[in-house]
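The complex appears here without one of its protein chains, the remainder shown in place.
So, chain A:
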C-alpha cells in the first residue's frame, strides 16, 4: 500500500476508514444517526461546546491526568524508561468518562431526556451513570448477566448513581449481547433517547466522535512527555477491547513517524484456543453493531463468543479505525493472555503501589516482551486506562483466594 500523507484524516464523508466503518444499522436508526452526525459537526464549530467540555474535564473529571515515571517497573525490566499515563486517576477510575462527558453534552444539546449505554466491565456504565446523574437525565445501562456476576461493585455503583441496570440474558450474556440489547432499546425509544456508545465502534459517527473525545489522553501525553523529556516517546502501548483508550492515546501520534505504536489484544487462554478476544489476530473482516471491522466469527459468518478474564476486553470486535491501522501497518497489534495479564497486574501492585484494571494489565504485560531488550533512553508510555479496584474479586478468584 502507498504511504499516506496523514493517518489522521479518517473517516471519509461516508464514515469509512478504508473498507472499515460505515453505517450498518436498521432503517429506524438511520435518521437518529444522521441527526447525531449533524449535532456533532455543529458542536465542533462551536467554541462554547469546547469551553464547557474542557471546564468539566478539568473541574469534574480532574484532568489533566499525570504522566508518571514508573521508576520501579523501569528498574525491574532493566531496559526502556517506562511512563504510565494515569487515566486510572480520573473521576470514576478510568478513561471512559472523557467520552461520556462529551456525549452527554451532545445529548443535552439535542434535547434528549434519556440516556442508555452498554457496559462490559462496568466502567463505561459507571461513567455514563455518573454524567447522567450530574445532568439529571434518566439512565438505563445494559449489562450481560455474566458480567453483572463478575463486576458486582460496579453494578452497585451504577444503582447508587440512580441508573437502572438491565440484565441481559441473551447469548453469552457479556458485552456483545449488552450492545445488541442497547440497540434494541434505541430502536424502540427513538424519540427521547440518546445512546452513549462506550468505545470507538458502532455506526458512523460514533467511532469518530468517541475517538475525538478520547484524544485528550494523547494530546496531554504529548505535552507532558515533551516537558519531562524534551522529546516524543519512542513507543506507545495500550490495551484493546473496542479500543477507545488506545485510540485516544495513539491518534495524536499517528503522523509522528518515529513513534512506534503497539496495541495489545486479549488472548484469553491463548490465540490458538477458541477462548480469546483478539479480533485482529484471530478474526477476519465482517459486519456487526453498525460497522465493518475485524470480528471473531465462524465459517458461516456467525459471531463467536469472545473470552477474556477482563470483562472490558471481552468483545468479539474492535473499532474500525484500528482495523484500518492494522491493515495499513501503522499500528502493530500484539496480544497478552489472561495469565500474563494477571502476572503484570500483581507486579504493578507490588512495585508501583498502583492496582491497575485487568484491561490495562494486558498493556503492562507486554512490557515483559518489549522493555528488557531496549536501551535505557528508550521511552515507553503505557496507557494505564483504569484502576483495578473493581477487579479484586476476579483476581482473588483466579489466584484461588477466598475473600
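One rule holds for everything that comes next: contacts are C-beta pairs under 8 Å (C-beta built on N, C-alpha and C of every residue); 3 or more make two chains touch, one makes a residue touch a chain; residues count from 1.
FYI, contacts and distances are computed from a predicted model.
Trainee: Just to verify: the chain that's not displayed, which of "Sulfate transport system permease protein CysW", "Tryptophan synthase alpha chain", "NAD(P)H-dependent oxidoreductase subunit E" or "Spermidine/putrescine import ATP-binding protein PotA" does UniProt list as its protein name?
Mentor: Checked against "Sulfate transport system permease protein CysW", "Tryptophan synthase alpha chain", "NAD(P)H-dependent oxidoreductase subunit E" or "Spermidine/putrescine import ATP-binding protein PotA": the hidden chain maps to "Tryptophan synthase alpha chain".
Trainee: Which listed residue (A:86, A:184, A:275 or A:330) would be found touching the missing chain in the intact complex?
Mentor: A:184
Trainee: Considering the complete complex, identify which of A:176, A:222, A:251 or A:322 is in touch with the unshown chain.
Mentor: Result: among the candidates, A:176 touches the missing chain.
Trainee: Residue-wise, where is chain A in contact with the chain that is not depicted?
Mentor: The missing chain touches chain A at positions 14, 22-32, 170-171, 176, 180, 183-184, 187-191, 286-290, 292, 295, 297, 299-303.
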